[in-house]
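Remarks on the structure that follows.
A protein chain is absent from this complex, but the other protein chains hold their places.
Chain naming follows the written order as A and B, and within any one chain the residues start at number 1.
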Amino acid sequence: MKNRGIAFKLVLFTLSGTMAVFVSAFAYVYFSSKSSMMHFVEMNGRNATHAAAYQIESVLRGVEKVPLNYAALLTSGYYKASDLSLLPRQMLATNPEIFGAAIAFEPEAFEPGKHYFAPYCYRGKNGVLTDIMLGGAHYDYFTMDWYQIPRELDRPQWTEPYYDKGGGNKLMATFSVPFHKELNGKRKFQGVVTADVALDGLRKIVSSTRIYKSGYAFLISRNGVFVTHPISGMIMTNSIFSIAEAKHSNFLRLIGQKMIAGGEGFVELPRGLLYSGKCWLYYTPLPSIGWSIGIVTPEHELLADVLRFGRMVIVIGICGVLLLALIVLLIARRISKPIIDLSATTLEIARGNLDATLPDIKRRDEVGALARSFEGMRVALKDYIENLTQTTAARERMESELKIASRIQMSFLPKVFPPLPGNARVDIAARLEPARHIGGDLYDYFLIDEDQLFFTVGDVSDKGIPAALFMAVTKTLLKGIAEKGMSPSEVLLKCNHELCGGNDSMMFVTLFCGILDLRSGRLRYSNAGHEHPFLLRRGARPERLIVPDGFLLGVNEEASYETMETLLQPGDKLIVYTDGVTEAINSAGEFYSDSKLLDQIESCASLSADGIASRILQSVKTFSSGVPQADDITLLAIWFTGPKV
Amino acid sequence: MDVNGRKQDSFFIVTVAGRMDATTAPEFEKSCLEWIGQGESAFIVDLKELEYMSSAGLRSILVVGKKVKAAGGTISFSSLTPNVAHVFSISGFGSMFKIHDCLETALANS
Partner (left out) sequence: MMRLLRGLAGFLPVVVLMAAVRVWAALPPAAPDAKPILFVPHWAPQAQFAGYYVAFEKGFYAARGLNVKILEGGPTMPSAALLEKGSVEFATMFLSTAIVERAKGAKLVNIGQIVTGSSQVLIARRDSGIKTIHDMDGKRVGLWGGELSIMPKALFKKYGVHVKVVPQSWSVNLFLRGGVDVVSAMLYNEYHTLLQAGVDSSQLRVFNLSGLGFNVPEDGIYCMEATLKKDPQTCRLFVQASLQGWRYAFAHPRKALDIVMKYVRKAQIATNRPHQKWMLSHMRKVIDLPPPGGCPEQVKKSDYMAICRELMRNAMIQRVPTFSNLIRNCAAAHEK
């Protein structure tokens, strides 16, 4: 989901929202129309069953009247015994709806010695009234339902429907009314008057009743047996309870019980009970006979209109949703397309093509704003990069120039001691580590004549190019000034004089210089504000060389300098350095300090000049490792070996 | 490095704290030249809290000193730390500028 595009999400969310609205609206319409249809069906079911019940009831009531009247007559006793056999025929003649009628007496009740007396008349073939006498070994009517039930209950009764095998195999029901005789003030049961009604007519009434095409009406007896049913095989064989049993439906059984109990109702039945599909049943009782009439309406038909309407709504809904989907998709595309384009272009920019043209800058919407922002960024980035390129180029040029300058500067400095004529009486080595490419420290040594070694170490104030230039000037001056016969102080005085001229920027240089007589070891020296060198006498601890005061060079034209001298013994060593050594800083912010330098020098007693310079430089570097070098570092070591023997 | 200036009596006292080296010295130089431009002439530079001074720092002091002199003013230094005193001594600044032990002495003796 997260990885899906805007269009997909927009379509999904819009459609699911719309679908939810649509589905709920549809459901509402469907259920409300279904419920109104059901209401309609219930009403129609009630009307139809009531109408059928009314018709049947009126037939039955008409039939009932006849035996009731005759029973009353028989109870009253106002009849001739000889007429009794004719009474059934009389009943039929005046009542066409009666199929058969009988007057059945109790044993011996008609006349002593007569076990059976039951004249019966029925409509035989072609409606011809036929009289017979009932009763006999094979027709012991006293235990027949039509006789026994009204007798035992002592009230008129309708029998269950039955097939009369004697009279043309007709389905009929019999209404029997007991009649009595007053004997010693007691009512004594004498027999029953019966009227049979053929159920064909009633069945026609029921089977013509229906609401929808495939629905049907049915009639069940007091025992729940089907008196009418669209499947003729069900009639008289099956009951609503046998169906319930076959379908294992206790629900249907309960409905059957309500029906035969004289209830009225409207229920929904699951599929396959009274109809193959789901259906609705309206039932109403026939109170006189205790039967019940039901009308079955299949749900599919009941809902056919609802479903047709629903299908139409669904089709419209789906079309609508599809159209909406298309529109949303187009809108989404319209929104996401420029973003995709923009994204492609920005990707190109990200890859380095800063000249890529951003699309949609003229749009007035959010995408346009985004595009403009990107454009602003692109331009700024381009400017910056161009700027950076130029700066870098300038800096590279400067760096390379500085490198060249550095090389030039370093080439000023003597690397190797010039071979002494004759024999070596001195060992000399120097190191210069500028803090930047070029620095303001300087050293130099050269022979003024064959015995006189001039050496100097200086430190120009500040660093960088100005210092380097000033150093170059100073070194050149010294080389030019230092001549045979000049004392160190004279060299400094002269140099100071030269440097002071036109030095508005107040550049200055501290300088120590000395002239060592290689034969005698006599060292004359002078100092212009420089760090005092260390002297390591052979076999002794290092000590500071005592030097005369002298103002640094290049500032005070009136400054004066002195020369002092000492005698070096063979093996003595002199270490001259700049403050870059003692003021080197370690990562804890501590200075290298004089004391450390002193310790190093002390450990260098047995080393050559080069060894001393190397060791001290290494020590300083180790000390200040990880910290950028703040100042130029210069070391000059002289080992006076003494005249050769 | 911190450079601050304040008037006290007729003097303009400049206090410098921290390190004065090639990186920071131009700031000191610039500040002092401004004060000179504003007409200050009697400078006492209090170095009580200056930890370190490089040759670049010395140069700035020389520049300032020269400007002060050119403007007809005076400049003196007070309360040098041992480090700084050593540098002053070696470089010969001690003979070029007036140095006082403390600010009070400087105020009294200038």
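Everything below uses one rule, namely that a residue touches a chain if its C-beta (ideal position, glycine included) is under 8 Å from a C-beta of that chain, and two chains touch if they have at least 3 such contacts.
Predicted, not measured: the structure shown is a model, and the values here were computed from it.
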{"item": "Among the chains presented, those that the missing one touches", "value": "A"}
{"item": "Full-complex contact with the absent chain, from A:T159, A:T510 or A:S624", "value": "A:T159"}
{"item": "Contact residue for the chain not shown (choose from A:S208, A:T237 or A:T476)", "value": "A:T237"}
{"item": "Contact residue for the chain not shown (choose from A:L15, A:L68, A:I149 or A:V267)", "value": "A:I149"}
{"item": "Option touching the unshown chain, where A:Q257, A:S505 or A:N586 are the choices", "value": "A:Q257"}
{"item": "Missing-partner contacts on chain A, residue numbers", "value": "138, 142-145, 148-149, 152-153, 157, 159-160, 162-163, 222-225, 233, 236-242, 245-246, 253, 256-257, 260"}
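Note that in this section only the chains that are shown with their structure count from here on.
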{"item": "Chain centre separation (chain A, chain B; CA means) in Å", "value": "70"}
{"item": "Chain A residues within the chain B interface of the complex", "value": "440, 459-464, 505-508, 510, 528-532, 549-552, 555-556, 559, 579, 583, 591, 630-631"}
{"item": "Contact footprint of chain A on chain B as seen in their complex", "value": "21-22, 25, 52, 54-56, 58-59, 62-63, 66, 87, 90-93, 95-96"}
